[in-house]
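Notes for the one structure printed next.
With one protein chain withheld, the remaining protein chains of the complex are depicted in position.
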Amino acid sequence: MSKDDKILKEFTSKEYEHGWSVDFDVDQAPKGLNEDIVKLISKKKNEPNWLLDWRLKAFSNFKKMKEPNWSNLKIPRINYQDISYYSAPKKKKMLKSMDEVDPELIKTFEKLGISLQEQKRLSGVAVDAVIDSVSIGTTFKDKLSELGIIFCSFSEAVNEHPDLVRKHLGKVVPAKDNYFACLNSAVFSDGSFCYIPKGVRCPMELSTYFRINASNTGQFERTLIVADEGSYVSYLEGCTAPMRDENQLHAAVVEIHAEKDAEVKYSTVQNWYPGDKNGKGGIYNFVTKRGICNGINSKISWTQVETGSAITWKYPSCILKGDNSVGEFYSVAVTNNYQQADTGTKMIHIGKNTRSKIISKGISAGHSQNSYRGHVKVMRRANNSRNFSQCDSLLLGNKCGAHTFPYIDIENKSSMVEHEATTSKIGEDQIFYCLQRGIDEENAIALIVNGYAKEVLKQLPMEFSVEAQKLLSLTLEGSVG
Amino acid sequence: MIDTVDLKKSISIEEDNIIKEIKSESLDKIKLSYKKYKEEYKYTPLLRNIEKKYGSFNSSENIKKADSYKDLISTKDKHYIVILNGSYIENISNIPNSIDIKNIKDLSKNEQNIFIDSYSKIDDSTDDIFSSINTILHSNCLTFKINKSTILKEKISIINIVDSSKPTYFRKCFIIDKNSEISFSEEFINVTRDGNFSNSVTEIYMDENAVFNYFSTQNISKNYHFNSINVFQKRNSTSNFHTYSFSGSIIRNNLNIKLLDKSCYANMYGFYAIKNSSHIDNHTSVDHIDENSISNEHYKGIVDDGSIGVFNGKIFVRQRAQKTNAFQSNNNILLSDNAKVNTKPQLEIWADDVKCSHGCTVGQLDDDALFYLMSRGISRKDAISLLLSAFSTDITEKIADKVIREEYQLMILKELEDLNYE
Partner (left out) sequence: MLEIKNLHASIGNTKILKGLDLTVNSGEVHAIMGPNGSGKSTLASVIAGREDYDVTDGEINFQGNELSDIGPDERAREGIFLAFQYPVEIPGVSTTNFMKTAVNQIRESKGEKPLDAVEFLKLMKEKMKLVNIKQELLSRSINEGFSGGEKKRNEIFQMAMLDPKLSILDETDSGLDIDALKIVSNGVNALKSKENATVVVTHYQRLLDYIVPDFVHVLMDGKIVKSGDKNLALELEEKGYDWIKVKN
């Protein structure tokens, strides 16, 4: 038996760290999906009629659509009638400040390492905390509003900034874009909204923290980020869920608008519950994320560290419409046990001199399947566009799979596109080198894997980068003795 | 879904029971292959075009005498095989003694059994609807048996003649016995004034230690052509495929290689230089099933003037196929604004101790290099051909035989002269 086999045999699944749930009073809609539920959600949120109509239209489209089946995923049949589409911690009245938030909820987030008390935060990160279907509070709102930055829950934005929301909602990800985006459009319950005014550089990281708590619920949040001319924002997203035997559905939509000279950096550390070591339970993470570089010289950069979820289906994309605009995608996706991931990006070059860069690092262990799927399209008028893609896969063990599906469609003769991909395993030489220096196998693998993913990890804001490195090691812990 | 009435009719009149059974199975497979059509033919609307043009897939028999095609045979090769609308024309062919060519129906039961396995099992009709249709509608399956330890250094040229106003079907099945080494080149010639649709499926079964070299030249403007080559390789065998495409309304090539055993080699090289609204679609797959095999794939293309170049390469490495090395690369040059390239290199890997990589590029002629050459007094036109032929060198230099290599290099030079660069 080779050394690697031995190492892998000793691989036992590490228990998920955030697998607890908390009992607090919840207001939960009955199971089932129908027009009344859509109306109920809209009513709960005191939404204006235009939004209800938009939801209903999306729902009627949804009924006509079929689940997509082109991905390299085995998705068990989902019973959409067996899910509750709204669940919210009960609140007695409108909250005026974070101090009024139920202490139980604040404790919940502290358990996750997220402090909602502003004075406790050392570095400048403003957090919007979302439990199940609703936002329970947003920090640093006042400080941000001095600069004209709007950072609040989606529901609040609908009521307080209806014109901004109406102008941008569904413009990058149309309601009937795809099956899961359409479902989200009908039943989304909350999420974050962010607007950075002209010429403002957001002084702190904005962050949304998602937590699924209730059972038998799905989570359908929606995030909308609008970066006006010459503005800059770095946005972070984190998520966890309790350990449950059932599969829970998470179908989110993120839309980003970057106007002239604006830059948006969107980072995700995805750590939904992945299911147990036999593949039981876990979140189905079916997410549509897309940004448009509307103005010239605008830039959108996606960074994702995907370690959780039973099934991940997501392709954060950039539509490079403005001339000289830039799209970037940095991804580390780790799958272990029976996890499946089909993730990647789309870069659509429409404007002239547009640039895109794709760096994807897949790591598969256990019985998992990990696919990169990407689309680079250069339209006919996108003169002098450039794309570079590097998609690497690392295999730990011979029961997992690594797959690469890049689609490259080029219609412009002055453009240059390069795609490279490799698949390999961790070198026995590398492991032995570490061992010889007194580092045990588990740490050796963590060290090598983190090195392998470094190009992506260094894109994350400092605080997240450390968390992500720990998470990578944790996900693979036990994967190597 | 396509209309299957004609297909069913064709099966019902089949007299040979075994073949009838194979054809019926293919009819069942059509549903499956049709399902995959949308993804597999994402950039190549062949089905729609054929249905529009003919309304049916049925073929027709040829009526002219075989001798009247004699003038078409222009080959430097000593040995050649002439096939007309799928039927072997023995009296104007010239084959070496060591090869036996027969229609599968004319084989003895014993001989037939040898072929039936590869004939029925290794085509790609679960994946490709045109393969399924070929299996049902071809009337002659030609069997080529290369006996044990036959070594033929000179290549044999296969000349396929298309003369029909309806779709034509070509079907071949090769068995290359142990320790044999053989080379074929193949081309299709259309003698009708209008474009035609020719559908060709070939199965190649290579026994241990066999070496098979195959050269294909495709220059069939106005014609639709489907060509599926399916290869099964046993231990220590080596296959070398060289595909050169220059024109065609739509050409679709499927090249599927299964490396069944340990220590196989498969090399796939392709070059396309297309213009005048040609459409070339190369779909390849190599399936590493057992340990220690090596596959190399390199396709390069120059796409000009309203043409579309499609490349789709799949590498599969199964769980048992440890120590596999698999490499794949596709490079394209776009010469004009209304040309397109769609490329999709794919890796699907289930074994960990492997070295696999793929890469692809789309770009243009290096303007600096062009200027450099012109500054030395070389005309723009010559400088362009020089640079483009240099681009093709990676592919032609993979032809081991010097005589054949030079033949193909010359052919490319001639084709490159006609390309435009704005």
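Here the chain labels run A and B in written order, and each chain numbers its own residues starting at 1.
We take it that contacts are C-beta pairs under 8 Å (C-beta built on N, C-alpha and C of every residue); 3 or more make two chains touch, one makes a residue touch a chain.
Bear in mind that the values here come from a model prediction, so they are computed numbers and not experimental data.
**Student:** List the displayed chains that the omitted chain touches in the full complex.
**Tutor:** Result: the unshown chain touches A.
**Student:** Which residue numbers on chain A touch the omitted chain?
**Tutor:** On the side of chain A, residues 3, 6, 427-430, 432-441, 443-444, 447-448, 450-455 touch the unshown chain.
Please note the rule applied: only the chains that are shown with their structure count from here on.
**Student:** Measuring from the mean C-alpha position of chain A to the mean C-alpha position of chain B, what distance in angstrom results?
**Tutor:** Going by mean C-alpha positions, chain A sits 43 Å from chain B.
**Student:** Spell out the residues on chain B that touch chain A in their complex, using ranges where they run on.
**Tutor:** Going by the criterion above, the answer is residues 39, 43, 317, 319, 322, 332, 334-364.
**Student:** What residues of chain A sit close enough to touch chain B in their complex?
**Tutor:** Residues in contact with chain B: 4, 70, 378, 380, 393, 395-425.
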